[in-house]
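Every protein chain except one is present and positioned as in the full complex.
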Amino acid sequence: MDLSQREAAAQTRLEPVWFDYLQGGAGEERTVRDNRDAWGRWSLRPHYLRDVRGTSAATTLLGTPSPAPMVVAPTAMHRLFHPDGELATAAGAAAAGMIYTVSMAAMTSLEDIAATAPGAPRWMQVYMFADRGITKACCERAAAAGYAALVLTIDSPVTARNLRNERNGFNVPAGLTLPNLAPPDAHDLDIWGIVGAYDPAVTPDDIAIVSAWGGGLPVVVKGLVRGDDARRAVDAGAAAVAVSNHGGRQLDTCIATARALPEVVDAVAGDAEVYVDGGVRAGIDVVKALALGARAVLVGRPVIWGLATDGAAGVESVLRELTDDTARALALCGVTSPHDVTRDLLT
Amino acid sequence: MDLSQREAAAQTRLEPVWFDYLQGGAGEERTVRDNRDAWGRWSLRPHYLRDVRGTSAATTLLGTPSPAPMVVAPTAMHRLFHPDGELATAAGAAAAGMIYTVSMAAMTSLEDIAATAPGAPRWMQVYMFADRGITKACCERAAAAGYAALVLTIDSPVTARNLRNERNGFNVPAGLTLPNLAPPDAHDLDIWGIVGAYDPAVTPDDIAIVSAWGGGLPVVVKGLVRGDDARRAVDAGAAAVAVSNHGGRQLDTCIATARALPEVVDAVAGDAEVYVDGGVRAGIDVVKALALGARAVLVGRPVIWGLATDGAAGVESVLRELTDDTARALALCGVTSPHDVTRDLLT
Amino acid sequence: MDLSQREAAAQTRLEPVWFDYLQGGAGEERTVRDNRDAWGRWSLRPHYLRDVRGTSAATTLLGTPSPAPMVVAPTAMHRLFHPDGELATAAGAAAAGMIYTVSMAAMTSLEDIAATAPGAPRWMQVYMFADRGITKACCERAAAAGYAALVLTIDSPVTARNLRNERNGFNVPAGLTLPNLAPPDAHDLDIWGIVGAYDPAVTPDDIAIVSAWGGGLPVVVKGLVRGDDARRAVDAGAAAVAVSNHGGRQLDTCIATARALPEVVDAVAGDAEVYVDGGVRAGIDVVKALALGARAVLVGRPVIWGLATDGAAGVESVLRELTDDTARALALCGVTSPHDVTRDLLT
Partner (left out) sequence: MDLSQREAAAQTRLEPVWFDYLQGGAGEERTVRDNRDAWGRWSLRPHYLRDVRGTSAATTLLGTPSPAPMVVAPTAMHRLFHPDGELATAAGAAAAGMIYTVSMAAMTSLEDIAATAPGAPRWMQVYMFADRGITKACCERAAAAGYAALVLTIDSPVTARNLRNERNGFNVPAGLTLPNLAPPDAHDLDIWGIVGAYDPAVTPDDIAIVSAWGGGLPVVVKGLVRGDDARRAVDAGAAAVAVSNHGGRQLDTCIATARALPEVVDAVAGDAEVYVDGGVRAGIDVVKALALGARAVLVGRPVIWGLATDGAAGVESVLRELTDDTARALALCGVTSPHDVTRDLLT
């Protein structure tokens, strides 16, 4: 089952309300499409007549080894897609050796996720709530549970409109909880109320605050598309920045991440790692991200397609295939490691 | 009901002859489509890590406060779309606090419109007729009825061909009147005869003439797409210019308004307010117009979709949603007011 | 009936083999489409606030007055489209006051065509045959019959492939003749043999030869797309050149005429008139051609749509509508005459 077959299978398995939630985005969903298309607009200029024996996609991310320049992106509410929810995602990511970024809006407690695959690498994503105690508690719990980094999402100062969700009346099903941001006995959650409670005044100073709440954990600032914003984040202590427009879910017609990436790479100037997400579906996309200066990509929807179709095994399979596909694309381009990818592979 | 749902609902409710009249344009309708597409061709480069508490879309237009940088565009013959016609539009606009630009080709007298929502802000649109007394009378009545500005449409020196209307045999239904340009007892109006009676020799000198007819009211010159024309209008006394190609209804393959806007803004150089219309359907479009230097947008067809589907309540709803969507887009771009939007938000 | 309705009606009336012959082109018909699309890629930047009373499309072409900057293009074998054939075309063109360029491959003798509308302006198109006597005879007859110019088509040194015609087994129906190039009693003509007999060695020297055969008639060299070729033609005595790729019927992916036109205009530098054909369907296209430096356009397929649907009346109607539409487009652009169109109307 290749990735587009998995996507089709996920559509078959999931109720439309959940599948639409997964696939959709803000407004007319132009950014959702642009993110994907922007990778395709770059053409590759592969090198041949080179020795590519031993090609490997392996790298390190904030010091943690990874079999590929790739991280499981934070995505919310995995029990909508599979009864095992985040526990399956965690098991699959661990089997593939990939860092799993747990969403603050997970339907499983971060401690249970950590317990299901004790030795696996894990990052914790957080939103800053206007009631900052909510975020503080989550950071403290993540640090206590051994998470290696905090991913602070900054692209949601207000709530975007998602027309598919509005038409479907999307909300959290009764009986399901979000134990990393609400009391575990809160069973009738209004997702729109929750996202409406995010702090509209997140500033660079909050990077150090979040890190401190996490006992000094490194902070990945996720959800920016401008060099100047990236520079401010790095100057304020971010260990990494993730070029992201929330998969097209926040601001329709936002610049595609593949287009925004070079400016951010230039502004960061090597002072932090740079990641990118949005529309990555194949090894060639990963190679292009590397060529544009990214250290790694974040993979969101494809992981959920794996989860929806096969639980933990599906997640593992998707991640292994992307890893293999990245190594294959590297070798076909004449390079043996992510660290050898250069800009002139693209045109 | 989001805006595209309203558009679909309007199509369901209206007879094809009226819906075609509403939606259509000149020739192959390339400009109708280009106007819309031109906004989408701009991508946004939002700022994050900023405090966006208290974001508001409010502004002033020719000194009149408005909840958003937005005006109800002049559109003709509202009784084709709802039995309450312009009275419903006026009530809806007033409820939303938005300036309503009454069309000279309204099917309700400008005095009745003024009476239906006495305190609401209102502008009056006029065409210059070859029989200039027609236009003079209308300007005088508007001034007497408390309209705050006159909008002089200049893009119709001759009659355009609209193939949909020709095929449908579109005309004013017997029994309906255009009391702001024809005697109120004229009940068998030929719209093609009327538009054929526009003056083909409107020149900059007419701006002061129209203003004088209105007792000194400020004049918005609407329907230009060139910097040199805009400069001539402003030098001749225009208080504002509206970049417009009549919604693609006059000259097919006319430059899209979003493309023409920057040249006009540069030529006007701050000496008058600059508005723009054509294809504005969401808050992100409004933000783009502001970033390109417009003071406000004019909204035409969406208001009629509201009118056709729900009368005054529909008009109000459309305008409120666009206002909210503009504030949301501002906040998502990291700015708290229309006055803080800068050009570098676009690429 | 607007022009696209006529096109559809012609398709209904004509047998597919003739309609395909009319509409089709070489290879994948990219140039057929590109010719049309190239006009649409230009946007208009109309002027307003100008006095456009008395706008007229009238001009002169090689000294002959014309109601519009437009000539009926030479197209072959009109009896395939209407039983009255070229006699109907001639009558329609004469009624509209337009110059009719008779094709050497007409199915009516040039003398009969001249006789049907004695006072009307007429040009005669010729191919150079390897048997040059064929062409010489035609030129002599045209001069004797009062034709005002010779149009020498140069874009057919060898026979192009037209896949529609090949699949349809297109050929001249038995019983029909081509009396301007073959003996009038030749009734079983093989069109492929005829076009295969064109001279593959037409050079600039032939321009003076053709003119001499016509008793000194001016020669329009038709079928070039390069400035250098145009310059050679003008230096060799051409009174006019027509930028044309034979309506996309000769060399697929040939540059679109609207794209090629400016280079030719520059090279000719006012030393001859420049015409253009290919994809002109509306007054806005004519204005664009003028803005790019053409003196006039040649109109081919639309005339045949008129002929096929209504005979002489259809031809007249198409030409009158295009004339009116050109005047309308001029006025909407703020100019009152073809001679006042300037390049900056386009972007």
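Just so it is clear, A, B and C label the chains in written order, and each chain counts residues from 1 on its own.
The working rule: a contact is a pair of C-beta atoms (placed from the backbone, for glycine too) under 8 Å apart; a residue touches a chain by one contact, two chains touch by 3 or more.
Small disclaimer: the values here were computed from a predicted structure and weren't measured.
> Since one chain is left out of the picture, which of the remaining chains does it touch in the full complex?
The omitted chain makes contact with A, C across the full complex.
> Of the residues A:13, A:33, A:132 or A:328, I need the one that contacts the missing chain.
Missing-chain contact among the listed residues: A:328.
> Touching the hidden chain in the complete assembly: which of C:145, C:163, C:208 or C:313 does that?
Missing-chain contact among the listed residues: C:163.
> In the full complex, which bits of subunit A touch the chain not displayed? Write them out.
The list for subunit A reads 2, 4-5, 39-40, 42-53, 55, 282, 284, 325, 328-329, 331-334, 347.
> Need a quick check: the contact residues on subunit C for the chain that isn't drawn.
Its contact residues with the unshown chain are 27-28, 30, 34, 154-155, 157-161, 163, 166-167, 200-204, 221, 223-226, 228-229, 232-233, 250-256, 259-260.
Rule of thumb we're sticking to: only the chains that are shown with their structure count from here on.
> What's the contact topology between the chains, one of line, ring, star, complete, other?
Contact pattern: an open line, chains touching in sequence.
> Which residue numbers or ranges of subunit A touch two or more of the other chains?
In subunit A, nothing touches at least two other chains.
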